[in-house]
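Only one structure is covered here, and it is reproduced in the block below.
Of the protein chains in this complex, all but one are displayed in their positions.
Let's turn to chain A:
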Amino acid sequence: MKKNDMILILVVLIVGIISYGIVNAIKHNDESNLKVIIKHKGVVVKEYAFTHETQKTYVLDSEDEVNVVQIKNGEVSVTEANCHDLICVKTGAISKPGEIIVCLPHKFTVEIVSNEMLNELDDIVE
């Protein structure tokens, strides 16, 4: 390995850490008025208001694609799925606005958003 390789690795590492910091800073602001939005193939299939007391289980079952979403104790997680990589299950629980669980094989996402973020996202899409 040359010296330039080390520099490049260091730069990538620093950029990665800084951008992680930025992403995290955006995530943590507004903690009220949260919503859990469940989407399948880009379409919202379910929305729940999300507070610490919310207790819900949502089961997606369409064309042999199964994902089970559990909301309890202020956390959201995908507890079961039949996709091939199971990244959605391995992601674990999310609890903050801006966090997302993704199941790429099923085009399935579970996200926590605040109202504020929802408006911003609409602006980006438009």
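Observations on the model:
One rule holds for everything that comes next: a residue touches a chain if its C-beta (ideal position, glycine included) is under 8 Å from a C-beta of that chain, and two chains touch if they have at least 3 such contacts; residues count from 1.
Criterion: contacts and distances are computed from a predicted model.
Taking the options "Lipoprotein", "Transglutaminase-like enzyme, putative cysteine protease", "Gx transporter family protein" or "HTH arsR-type domain-containing protein" in turn, only "Gx transporter family protein" matches the UniProt protein name of the chain that is not displayed. Residues of chain A that touch the chain left out of the display are 1-2, 4-5, 8-9, 12-13, 15-17, 19-20, 23, 27, 39, 41-43, 85-87, 90-92, 98-100, 102, 104, 107-109, 111, 113, 121, 124-125.
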